[in-house]
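One protein chain omitted, others in place.
Up next is subunit A:
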Amino acid sequence: MAQLVGSLRKELADSLSSCKVLVVGAGGIGCELLKNLVLTGFKNIDVIDLDTIDVSNLNRQFLFQKKHVGKSKAQVAKESALQFCPSANITAYHDSIMNPDYNVEFFRQFMLVMNALDNRAARNHVNRMCLAADIPLVESGTAGYLGQVTVIKKGMTECYECQPKPAQKTFPGCTIRNTPSEPIHCIVWAKYLFNQLFGEEDADQEVSPDTADPEAAWNPEETAARATASEKDGDIRRVSTKEWARSTGYDPIKLFNKLFKDDIMYLLTMDKLWKKRKAPTPLDWQQLENSAHPQEESPTTSGLKDQQVLDVWGYCQLFQHSVESLRSQLQEKGEGSELVWDKDDPPAMDFVTAAANLRMNIFSMNMKSRFDVKSMAGNIIPAIATTNAVIAGLIVLEGLKILSGELDSCRTIFLNKCPNLRKKLLVPCILDKPSLNCYVCASKPEVTVKVNVQKTTVLSLQDKILKERFGMVAPDVQIEDGKGTILISSEEGETETNNNKFISDFGIRNGSRLQADDFLQDYTLLINVLHTEELERDVEFEVVGEAPDKAPPPQSNQEEVNSITNGNKDSAQPSTSSKAAADDDDIMIVDSDEERGAPSSSAAVTTSTKRKHPDSETSETSTKRPRTDQSAAAAATDDDNDDIIALD
């Protein structure tokens, strides 16, 4: 009989006390994980998290108390976990794991890396760092009642990026600006409006009527004519929304009448839009005020104030008050300052609630409570202690297998809401082999991208294709033109002058090859350029071999879609990642999964084509597992991810 230390063989217990591990993220999963690690006997633990503690974390991030709100998660988590085992050696970093300080050398000092993240950008990055350093990684995620744990080892298993993730759903500009048909369109519009008025202006976040909407025109000439006309269409549209708002002194009533009356009247003139749709109804401040019933204080209901839906005049008043508050916030910050939208800033949240609801009313939709608007606008994933506890327990169990040299027995494990037809609540599945054409872990990663070389700038190649789509942090790009022309350099000041030029200006055309390198990630990607002039409106590029906007999977009874989720992302900033939330804030995954349990969060459904093999111990050999009630749907949307690895 082997000697035991607690439940563990002595050799394993000894190796735990001497090895060093990294925990990336000290949020919902991270807190539970740190506890499990120290109690299991891990002694050398580094933990990194960019975030600070918020009151809404306290229902599950049990290493934090109310007195810790505002402090560094990593630091407080370390101090609390040390109380469980004062002899442990825990190092806390209040930082982003994407910071270049954490290079391949940094990763190489660990025997094991465990992700407890909440966003895809950081997950992609850690995946690459662990591949580059050849360190095993345990990846995890939770959303509501659902969760997943998996193991990634270079050359032996799939990496995090082997299977294409579903693209984040974006909405066409004209749907947002002209023809919203769902509450989410109005909420996205309201967030754009916030930025246009108070924040950083972004050309991709226009809120005024889109006169070039192809659907609005009876013929192409007319579109062009209208587009030209709108250029001359008076001062309102010529100056930026912000300039105009400032010129009115942020007068709430003037803003109201422009946004909810004049702009809507203008939309009504685009009569073709309303042939098959119900036309919007403009709102008029004066009229609403005159017909408003004196606000009777409703007797205290048992519900929360936030969960009540006001009447139209109620939202008019909320609009007025929130504009006034935001105006003073701007004034306090001084000349030329900008506000950043934050769902936890009451006036900012009130503003979006009011503006979205007024627009919903105009477009004949049922209005929504502030509580519901906040879920959608803030991409809030419901999160509970128990799911995180289960997942963090599973992470350590997989970690123990890795440290015992039993990588073969590692599994991807799904936590379902209800047991599946084979009675499993926790479903272990065999790990897949690396995908040969993975654009990350293949021996020579290569992709083909369709773009219009005459319309794609160097900056959008860098930001939208290399950083956003291919997860690079600081890319260098060289054209394989025989001369080795440097198109993009990660060194500051070297190639910025190229930014606003089109890539065709550098001789890039159909068939050109680009070599993109990320030094930090030790990652090189070869990009084949396919020139096209036939991309859809609002689509800047397409990766060949991948549908541009994948449809959700069929929700048939034979399919079980299990998903890894984002984790409990619930702050505006992706924790442990330096990426600004603004990048993806407005992008949501919206779907109507009929099995979804959560009432007020948007569901994300995953669309991977991957199929998992049920664990070998069972007699069934079918790779299709019956879908069980509610097990499948991940109610997961996130600020910048929706990280759902879908399996079935």
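Going forward, a contact is a pair of C-beta atoms (placed from the backbone, for glycine too) under 8 Å apart; a residue touches a chain by one contact, two chains touch by 3 or more; residues count from 1.
FYI, contacts and distances are computed from a predicted model.
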Per UniProt record, missing subunit out of "UBC core domain-containing protein", "SUMO-activating enzyme subunit 1", "Geranylgeranyl transferase type-2 subunit beta" or "DNA-directed RNA polymerase III subunit RPC3" is "SUMO-activating enzyme subunit 1"
Answer key for A:Met270, A:Ala389 or A:Ala474 versus the chain not shown reads A:Ala389
Of the residues listed, A:Glu182, A:Glu215 or A:Glu540, which one is in contact with the missing chain?
-> A:Glu182
From the list A:Asp263, A:Asp372 or A:Glu542, which touches the chain that is not on show?
-> A:Asp372
Absent chain, residues of subunit A that touch it = 1-9, 32, 35-36, 39-40, 55-56, 58-60, 62, 65-66, 83-86, 144-145, 149, 180-183, 277-279, 300, 302-307, 363-366, 368, 371-372, 375, 380-390, 392-398, 400, 409, 411, 413, 415, 417-419, 423-428, 568, 570, 590-594, 596-603, 615, 617, 629
